[in-house]
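One protein chain omitted, others in place.
After this line comes chain A, so read on.
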Amino acid sequence: METLSEKQGSLKLGAEKRAARGGFTRFLKVMKSQRYLYFMSIPFVIWVFVFSYLPLWGWTMAFQDFKPGKSFGEQKWVGFKHFHELFTDERFYLVMRNTLAMSIMGLVAGFIVPIVFAVLLNDLKGKFFKRTVQTVSYLPHFVSWVVVAGIISKMLSTDGGAINNLLVWLHIIHEPIQFMAKGNLFWGIVTGSDLWKEMGWNAIIYLAAITGIDPELYEASRVDGANRFKQMWHITLPGIRTTISVLLIMSIGHLIGIGFEKQFLLGNNLVKDYSEVLDLYALNYGLGMARFSFGTAIGIFNSVVSILLLFIANGTLKRVTKESIM
């Protein structure tokens, strides 16, 4: 921390000096002396420009009737036609419903469960047991969604799947349920799979934050007669409040940009009305049917709403908890 602030201090000093002496020649002189630093960063800046900034130019497609093969000047401009088409498409509202439902379910579960897991894990006594649980809990994070989707459909299958077997054995159901073919179960399956995959990984940050809490606080509360629940409630949770709010803001910002990997891999034609999310919609209608402009309009809608949500979440939390990430 000290080295950082020292450096920032010297940076400010350097900037003032430069401003005082001023001049373009001075700038070039420094540039020459720092040529290695320039050689080591400029190529990558160009790289970022090409692969991250250039696609933004592609947003113009949404306002054209984009025909591949024609140059930019030859494209026909159509204004908000594709957005109009999007907002009058019934499918769009269905897709929007699915996107919001799965993101909100994912947000609530994926936000609360890792915190509970971190707090409980932190309270575990045996060091070896604690380490084992933690290492195993990361495991699913490292395998791909392809593998997870395969595992989930295996576990839920009617033909010897573990879940069905367990439920039948416990006499909760008499006949195996066709989990993967029931649309109304799809949202739950996606949320559950996500939780299974990422819970342990998402708990890392909370665990690190808990380690930073002063142990004396626990000692003191114990003297005052607080039991474990009270300690969790009054010390551990407030101690990681900053971390919790920052992560909450960030996940709200990504609320409708939930991706489509899980939905693509876990879904099938039978549950299509429940599994299609915005990005998949863009993929199917935009790329699949070569309606590039329409697909881009979906993408822009997605980005704009995400950024709006991020600002709203940040503003609200700033007022409530005095935390902010921007």
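Everything below uses one rule, namely that a residue touches a chain if its C-beta (ideal position, glycine included) is under 8 Å from a C-beta of that chain, and two chains touch if they have at least 3 such contacts; residues count from 1.
One rule holds in what follows: contacts and distances are computed from a predicted model.
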item	value
Protein that the absent chain corresponds to, by UniProt name, given "Carbohydrate ABC transporter permease", "assimilatory sulfite reductase (ferredoxin)", "NADH-quinone oxidoreductase subunit C" or "FAD-binding protein"	"Carbohydrate ABC transporter permease"
Absent-chain contact - pick from A:Leu86, A:Ile115, A:Met180 or A:Ala313	A:Met180
For chain A, the residues touching the chain missing from this view	3-4, 6-8, 10-11, 14, 18, 27, 30-31, 34, 36-41, 44-45, 47-49, 51-59, 61, 68, 117, 120-121, 123-125, 129, 132-133, 135-140, 142-147, 149-151, 153-155, 159-160, 162, 178, 180-181, 196, 200, 204-205, 208, 215, 218, 222, 227-229, 243, 246-247, 261, 264-265, 268-270, 279, 282-283, 286-287, 292, 295-296, 299-300, 302-303, 307
